[in-house]
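Sharing a structure below in structure tokens format, with a few things to ask.
As you look at this complex, bear in mind that one protein chain is not there, while each of the others sits in place.
After this line comes chain A, so read on.
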Amino acid sequence: MTDDSDAALPGAESVPRSGARAVDADASGDKWAEARGLIDGWKGGVNIAHEALDRHVAAGHGDEIAIRWLGKSGERRDLSYAELTAQANRFANVLASHGLAAGDSVFAMAGRVPELYAAALGTLKAGLIFTPLFSAFGPEPVRTRMEIGDANVLVTTESIYRRKIAAWAHEIETLKLVLILGDTAPEGCVALAPAMAAASPEFETVATRPEDPALIHFTSGTTGKPKGAVHVHNAVRYHTFSGRVALGLEPGVTYWCTADPGWVTGTSYGIISPLVNRVTMLIDEAEFDLQRWYSLVQDEKVEVWYSAPTAIRMMMREGSEAAKPFDFSALKFLASVGEPLNPEAVLWSAEVFGQPFHDNWWQTETGGIMIANCPGAEVRPGSMGKPLPGIEAGIVARADGKIRALGTGEIGELAFRPGWPSMMRAYLHEQARYDKCFVDGWYLSGDLAMRDSEGYYWFVGRADDLIKSSGHLIGPFEVESALIEHDTVAEAGVIGIPDETAGEVVKAYVTLNPGFEASDALERDIRGHARKKLGPAVAPREIVFRKTLPKTRSGKIMRRLLKARELGLPEGDISTLETDET
């Protein structure tokens, strides 16, 4: 990384300069020249949807299949690049007809249906900002994110709207339009199908500038509210490049990313990267089902498969026998992300599929894959691989506002030299939290890792209290906040405990208000409350009662101590402990 990209730090304010500089540097051997060569640019700027759709149609590839959608009940629908472009255009026209314009914000919350993809791409075409929400979220995480993100438009299903949103939608002051998938809509909402049918299939993609915001992905924080990581249109350079280099996405490849588009993987590598690289992507509406998945990989002749450790471990539970009847010979490359893939799963997959799942590492903030076991490179089972070309990674320690790079075999925080195109440009309305991610010319990831003598990186753990469950990053604060809304709960401390399938599961420690007694019935009532508020993916799977929780002098609950005790680990420095757990 060049010195001047360090000078751009910290702060989002410096971002436009950083983007401009990256372009200026091209003449002098820009390391991202290869990435730029994979996209066309649009009217002097960059628009993700132009790269994903328009240019392929213009180049005569409109008849190639962009999406092969497999419905829950066995439906099957192919959408060519030309058809998907027309759908995205119709969606863009629907937005325009309601007076929405570039810079406005569109939230989407739905299952994996073709309309969701058309909405994402239509939003980008029209220059609006797209934010996906996980459809299994409960009402509380949805509302918090729509408030932080100043949502102007919500695209969702009638069922989700009625169950989770209708009760408070009118309190979101920025919200102008609710689009409901299908032919009918509740009062005050607009049915999307007739609106799309009435809209023109032609739309000229908005000439967005490289640094215009395109996507906001929410990620959890240890304290405080979720953070909205802002990504710009120029990120498409890195989506394209990393998909090519780390996943082997090339025109014509049949590709299946099992991640839900409600999360960053399902967007960067479940919508943008595959389409920009002109693959045929499979979309399965159904949830994980072993027989269905194996049949799908076989019957659709999946060549590149990008999945997650939780799913892979669920396959492992059923053993090699369950896979025996299937023909996986079309598979060329398998990759995994979301949490570290254990060596046993790597070896098992090599045996069953003829080649191993290749682990890689990235996070919401990086916008794209940073470290990977790439196609053609030797896999180290248990390692996340090596930094992608152009990425400068390090293992570092912080001391007195300075960063010290650590050597081979030392455990420290995984960090990167900023400047790659898909890096977040801000946490929405949270400059101070954004600035905290950058110290002394490094972006700090919050993950602890180690680099071996051959340059492979190994995940060690989180540097903070965040919980990784089934690949989802969960902020304990958000869970604790929901728990203490229950009438009986006084205080709550939430940690992740190891789970062989999910990696970690959420466990809560609570104290009760005076006058309430711990009981199984109360445990269920509180857990039910949390599930209703947060959804099953975020709510605790287990709640235990305590008389007091371990706290510091300033009254902060020491989650680290709860976790150390849960795991039977050394308690470490407890000099700040004021009140202990009882």
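One rule holds in what follows: contacts are C-beta pairs under 8 Å (C-beta built on N, C-alpha and C of every residue); 3 or more make two chains touch, one makes a residue touch a chain; residues count from 1.
Quick note on the criterion: contacts and distances are computed from a predicted model.
Enquirer: Quick one: the chain not pictured, UniProt calls it what, "Cytochrome c oxidase subunit 1", "Thioredoxin domain-containing protein", "Peptide/nickel transport system permease protein" or "Acyl carrier protein"?
Expert: Protein name of the absent chain (UniProt record): "Acyl carrier protein".
Enquirer: Which candidate, A:Ser105, A:Ser422, A:Ser470 or A:Thr511, sits in contact with the chain we can't see?
Expert: Of the candidates A:Ser105, A:Ser422, A:Ser470 or A:Thr511, A:Ser470 is in touch with the missing chain.
Enquirer: Out of A:Asp63, A:Asp289, A:Glu351 or A:Glu485, which is the one that touches the chain we can't see?
Expert: Answer from the full complex: A:Asp289 touches the omitted chain.
Enquirer: Of the residues A:Ala193, A:Ala322, A:Ile497 or A:Ala518, I need the one that contacts the missing chain.
Expert: A:Ala322
Enquirer: For the chain left out of this view, which of A:Lys176, A:Lys532 or A:Arg546 touches it?
Expert: A:Lys532
Enquirer: Which residue, A:Met314, A:Ala330, A:Ala397 or A:Ala564, contacts the hidden chain when the whole complex is considered?
Expert: Going through A:Met314, A:Ala330, A:Ala397 or A:Ala564 one by one, A:Met314 is the residue touching the chain not shown.
Enquirer: Go through chain A and note every residue touching the omitted chain.
Expert: Touch set of chain A with respect to the missing chain: 72, 136, 287-291, 310, 314, 317-318, 322, 469-470, 501-502, 505, 524-525, 527-529, 531-532, 535-537, 541.
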